[in-house]
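Excluded from the complex is one protein chain; the other protein chains are retained at their positions.
Order as written gives the chain letters A and B; numbering starts at 1 within each chain.
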Amino acid sequence: MVDVNTPRTSRAAGYLMLLPAVAVIALLVIVPMVVIARDSFAVSDPLGGNLGGFTLDNYAKLLDPVYAKTLGYSLGMAALNAVVCTVVGYIVAHYIATRPAKTQPVLLVLVIIPFLTDFLVRTFAWITLLGSGGPFISLLRLVGVDAPSLVPSQLAVTLSLLYAFLPVAVFPIYASMRSIDPSLKEAAADLGAGWWQTHARIFVPLSASGLASSVMLTFVPTLGVFVIPVLLGGGKDPLVGNLIVTLFTEFRNEPLGAALSMVVLVLMLLSVAAAGLILRARSNRKAGAV
Amino acid sequence: MNKKFLAFGAVALASATVLSACSAGGDASSTGGAGSGSLSIYAWAGEIPDSVIEGFEAETGIDVTVDTFDSNETMISKLAAGNSGYDVVEPSQYAVQLMVERDLIAEIDKSKLEGFDNLAEKFVDPSFDPGNTHSIPWAWGTTGILYNEACTGAEVTGWSDMWNPDYAGKVYMLDNMLSAYIAGLQVNGLSATSTDEAEIATATDSLLEQKPLLGGYNSTNYADLVGTGDACIAEAYSGTTSAKAVEANPDVHYIIPEEGGTLWTDSFSIVEGTANEDAAYQWLNYTLRPEVAALVTDDASLASTNAAALELVADQSQVENPAIYAPADSLTNSEFIVDPGDALAYFQDGWTRVRAS
């Protein structure tokens, strides 16, 4: 083990420890991305083959407003889901982190257990629950409310997206919140800080890294979701993930799919970089204030 | 104390592994028998009943592995990457065309086949594979309409009913380009296999006009939606799902639209360069037997391409069920949906606009 207090050796050890991750990313992410970048400029044939060569046609096709519309809708949906998941995730993570140490792992495992059941099977369970023959509607009818089926509806989509992404919101927030010194909270209470102040001034800032992870882990994958909008939302408005799958499969136009993927990729990189800059600016300001 | 918790997380997950490992262990010993080679099949889920696989293994001693795919395109991309390890695949009609052109499936040596003449006339020398040089059809069905009479309040006869504003919000179309265009083309009296740019544009306009009436696009649980009445009328494939829906609810009916019928069929093909060619031919010959082909109806509720198999189906009501076997008279003008070739671009442009509108 390395001495944390001697920068030079520890730095070398640090690079050594990063090696496996760097190898995984370089070989299994960067290399495939180079392949995709190259394909996005390739000529396609109607059989679904890739003829190679160099053309800008694929990118030119993406100028069709149809793609911008789908992208805009997807980004809105993803943002909504990220906010909903992170708020609910924060509440749950805070609840878990404030239980006795022995109960915390149990609660963590309880959060994850439903996800051992297959995603599609769970989604179908939601359809059964919210559909017109299901208990929810029957209950409403029993008390005299003539409710229409909740499937398809935006509410059903939002609920099942929350359901699908909750653990990836809860876990990073919990991980960063867990190590907050409980005495801080007591100190805040002693100083007369209310619930709201305690959270706004202590818990939220100190779990900022977890909250940022949560937003990122729920925002980006929502763009790739394609089963939930179809099954619970009627599938009339495709998400960009849906469109990419269609391009790669049904349209068998790998180069066009690759081009759209590159656009999404660049957009994501830019938004992540922007978020990083904002976070850094904020933390610098705070450091200056202290 | 914490160590214990870390441990039980692992234990919890391990229990899942153990649960499955036990049962899978039993499987390994049962198939270990008089092994003489192996056969890897890549097929649609639910189209090869267990009874067929077990019968084949028992008779030949060949160890069969079946993997399942969710779309022709997935299967093709796996094979196109090379080195897939599969011996037999089960492409749909248009996928056969694509795979032949891309040299992914091998030419079938007819002299090695027994029972080829058991196939129904419709599937001998089909438009998508002249002379059955690369594919032996196994299961077939139609693309039609599933509707709930309690909801429509009237008998449904054709595609034009899917443009009826009375059903607004309760009309569902299949979430598949070529399937949607079957309705779009036929409702205008055009051929479902049209490759004409102007005709396809007409169909696109019809689909755009229909979109505000739609509850959604759905290729997965449309049969349940029709069953509960959340959908009045849905474009549907015949076979297992539709048959189940018709059986479960007397108000639910499956029809072939009066504007015309279209056929789909999934066939067995031998993968180019397979290492188990003999086993692959044994599989083709085994599945051509009438008593084996009948199992696809009895155990999977799908229509068999094997004419001699029909009378061997144990439950003859299945043969009478239009959601499985379309009545012969409704199929007089029916066509296979084949690959549109260069016209694919017209469909794509139109479909992209329809979906994003």
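Rule of thumb we're sticking to: a contact is a pair of C-beta atoms (placed from the backbone, for glycine too) under 8 Å apart; a residue touches a chain by one contact, two chains touch by 3 or more.
Basically, contacts and distances are computed from a predicted model.
Going by its UniProt record, the hidden chain of the complex is named "ABC transporter permease" among "histidine kinase", "ABC transporter permease", "Multicomponent Na+:H+ antiporter subunit C" or "Spore germination protein".
Across A:80, A:106 or A:204, the single residue that touches the chain missing here is A:106. From the options B:115, B:144 or B:227, the residue with contact to the chain not on display is B:227. Hidden from this view is one chain, which touches chain A at 1-5, 7, 10-11, 13-18, 20-22, 24-25, 28-33, 35-36, 39, 88, 91-92, 94-96, 102, 104-106, 108-122, 124-129, 131-135, 163, 166-168, 171-181, 194-196, 206-207, 209-210, 213, 216-217, 220-221, 223-224, 240-241, 244-245, 248, 254, 257-258, 261, 264-265, 268-269, 272, 276. Residues of chain B that touch the chain left out of view are 1-6, 8-17, 19-21, 23-24, 27, 40, 44-47, 50, 65-70, 74, 77-78, 81-86, 219-221, 223-224, 227-228, 237, 239-241, 244-245, 247-249, 300.
Please note the rule applied: only the chains that are shown with their structure count from here on.
Those residues of chain B lying in contact with chain A across their complex are 1-2, 5-6, 8-9, 12, 16, 71, 73-74, 76-77, 80, 98, 101-102, 175-177, 211, 214-218, 220-221, 224, 228-230, 341-342, 344-345, 348, 352-353, 355-356. Listing the residues of chain A that touch chain B in their complex gives 46-49, 64, 66-67, 69-70, 101-102, 105-106, 109, 113, 116, 124, 127, 131-133, 149, 151-152, 230-231, 233-236, 238, 243, 246, 248-253.
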